[in-house]
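Removed: one protein chain of the complex. Kept in place: all other protein chains.
Chain IDs A and B follow the sequence of writing; residue 1 opens each chain.
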Amino acid sequence: MSDKAKNFIWRAFLYFCMLILLLLIFAPLAWLFISSISTRAELLSVPPHWWPHEPTLQNYLDILAPTETTSRTARNFRYALTNSIIVSGTVTLVSLIVGSLAAYAFARLRFRFRRSALLAFVSLRMLPAISIVIPLYVVLRGAGLLNTRTALILVYLSFTLPFVIWIMTSFFQSIPMELEDAARVDGCSRLGALWRVIIPVSRPGLVATGVFAFLLAWDEFFFALLFTSTPDAKTVPVAIAEFTGRHAIDFSAQATGGVLAAIPPVILALIFQRYIVQGLTAGAIKG
Amino acid sequence: MKTKRILGILTAIMMLSVLSLGVPASAQDEIVINVVGMDQAGMTPEELDEIARLFEEQNPGVRVETSYVLYDGLHDLLVTSISSEPPAFDVVLVDDIWYAEFVDAGWLLDVTDRITDEMREGIFEAAWDITTVNGRVYGMPWLLDQKYFFYNTRLLEEAGFEEPPRTWEEVEEMSRVMKEMGLVEYPMIWSWAQIEAVICDFVTLLYGNNAEFFDENNQPVFNSPEGVEVLEWMVRMIDEGLVNPASITSAEEDVRNVFSQGQAAFATNWVYMYDLTQDPEESQVVGEVGMALMPVFESALEEGILSATIDGSMGYSVTAGSEHPDEAWAFIEFLTSEPIQIEYSAHQLPIWEDAFESEDLIALNPVTVPMFAEQFPWSHVRPKVPYYNEASRIIQVAIQEALTHAATPQEALDNAVEQILEVAAEYED
Partner (left out) sequence: MAPNGRRLSDYIRRLGNLEMNEGAFALILILPSVILTLGLILWPLANTFVMSLHESNLARPQRQDFVGFQHYIHFLGNRMFWETIGRTFYFTFVSVGIELVLGIAIAMLISAKLKGWRFLRTAVIIPWAVPTIVNGAIWRWIYNADYGALNGLLLQLGLIDKYIAWLVEPHRAMNLVILADVWHSAPFVVLIISAALVSLPVELYDAASIDGANGWQRFTRITLPLLRPAILVVLVIRTVEAFRVFDIIYIMTRGGPVNGTMVISYLTYQETFSYLHLGRGSALSFIVSAFIFLLALLYVKVLYTEDVAV
């Protein structure tokens, strides 16, 4: 066989792989969406209706534009969306501010135990939630903080903060020292230099880290499951988990929740794709 | 600069969505009663919400905030939410089998003195057992339920059977005929997932084979020869394809779905299933559903045991730390009052004895009301021990081990009894 033919077959094979891959990526998502616009009866048909005969947006309307007769489950899902947005947003903001300060110190200043302290933060990121959940639960319960968004915000810092420190340190390190020195020569204070030179330059890093922290907080399930049980603080993952079990009959409702829960992180990931990849590379590979 | 613009837009969208979505509003002078109920058997969340709205109308200044979870998430939710100060919920739905544990922990309000004579005399005596621990009452019985036997009348007719089966042997025989005729792939569907539901089915079959679950001293005795026979029968039914293999991952709602689609001839479930099988939006077997006394094995029938089933009752209680115990109790009283219980009797039957003579109730539920009276004398309760949850989990795994041939029925049950005795020993002090 000639090289040309071989090459042709090889490329055809690669295109084939690509096709299969795209199919595998999108089929489950498509099925989620189709389920969310199907009626219960159609979802239970055998074999499945791959496209509903009578598509309906009722599930979305129930959650997004409830009326007097809307079930409380749908209404509570709205609260869950609000809670998730508030909790994830606040956690992102706080951990970015607090974490960046520490990261700056690790990246730029010389002090004792710098290296070991940084290593300690890096390894803390690895700790499983389960190993700290019991005392946290007991303390929050004693303080009357269960079922509050405050509790979730506090607890979520335990995993977003080490993450921010870890990634931002490497970002700050990648900024040339000279930039800051120049600012200092021009009469900027340390903080002034941090604020006027370092922060603007590392905006891509901050954005990537922020998006990442937001995704981490949005995705979190374990703490939310244990620390929240009323609509006051329950987040989206918990609300979705509570739909299961009635999975067959109510899957259309659960799928709707799933679509709504997936939209914010997917959009964020798509918009900030470039930054996320940069952030991952900087954070993960350069350490 | 592009980043900045995108960020700006995103922030704006987020702010807007937060504003438009809103949070649970609570006015200053309002008393809020947090209630947790169940999104499974019994009244549907929609019905409970309706009752809550009625209560709010009659009690201005009190708002009832309801949450619902699945039965299998309820226990863990309760232990993490009602042990706090103040508890997340004022009114909680408690299963029969958890009362001992929760009272032991001091989480429920003693309401003995709030029970009126009218309640004491009007409500089934057996119902009080649900909420009574050591002679004190900790709640109102609410869901008086048991598992019933359902069959698909059309499938039975097509197979040439005129009467529903009385024994499990007949069920097996009829199933075999229907399978061979190709009427239905798997004639039986059960709830044998690794959850409490499998215990309910197992206990039903145990007492139907004249065996016991726990004896009168709360000792596990389900590994008796009769008990092992039951598990052997379960395994054999799956192996022979008479029971849908999906039973091993099925809960009650899965049973209802399969049965409602006409894909099973026999099923057991709580009373709520009947009404839903008659709803054309939920079911394809409207008008084709029969209910009969839960069958037993032949050997038991010969000894005069006509039927055996599991009692799955639940009660509503006020949490010990509730800041509004009076309003919470008032809501429970309203929820369990006779008129409300009769009006909302489609998915659960009243706890009031004389309601069963009311023509309204019978007119509303011509099938289930007579069935309740017939079945209830044959209903068995599970033991009230503080470690019930752990014991149950051990038996669930044992049954599943046998069903999937990881162990023989004898081994699995012996092993389970041994483990439960170990757990029980830890609680002896």
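One rule holds in what follows: a contact is a pair of C-beta atoms (placed from the backbone, for glycine too) under 8 Å apart; a residue touches a chain by one contact, two chains touch by 3 or more.
For clarity, every value in this text was computed on a predicted model and none was experimentally measured.
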Among B:105, B:181 or B:425, choose the residue that contacts the chain missing from this document, as touch is defined above.
-> B:105
Of B:49, B:72, B:201 or B:311, the residue touching the omitted chain is B:72
By the contact definition given up top, give the residues of chain A that touch the hidden chain.
-> 11, 14-15, 17-18, 21-22, 24-26, 28-29, 31-32, 35, 43-48, 98-99, 101-102, 104-106, 109-112, 114-115, 117-119, 121-124, 126-136, 138-139, 154-155, 157-158, 161-162, 165, 169, 173, 189-192, 215, 218-219, 221-222, 225-226, 236-237, 240-241, 243-244, 247-248, 251, 254-255, 258, 261-262, 265-266, 268-270, 273, 276-278, 280-281, 284-287
Residues on chain B facing the left-out chain by the touch rule are 72, 75-76, 79-80, 83, 101-102, 104-107, 185, 193-195, 244-246, 248-250, 254, 257-258, 261, 263, 386-387, 389-390, 393, 396-397, 400-401, 403-404, 406
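Just so we're on the same page, only the chains that are shown with their structure count from here on.
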Touching chain A in the complex, chain B uses residues 3, 6-7, 10, 14, 17-18, 21-24, 34, 36, 39-40, 45-46, 49, 65-70, 72-73, 77, 80-81, 83-86, 88-89, 251, 253-254, 256-257, 261, 263, 281-282
In the complex with chain B, residue positions of chain A that touch it | 40-41, 44, 46, 71-73, 76, 78-79, 81-83, 85-86, 89, 137, 141-142, 144, 146-147, 203-204, 207, 226, 229-232, 241-242, 244-249, 268, 271
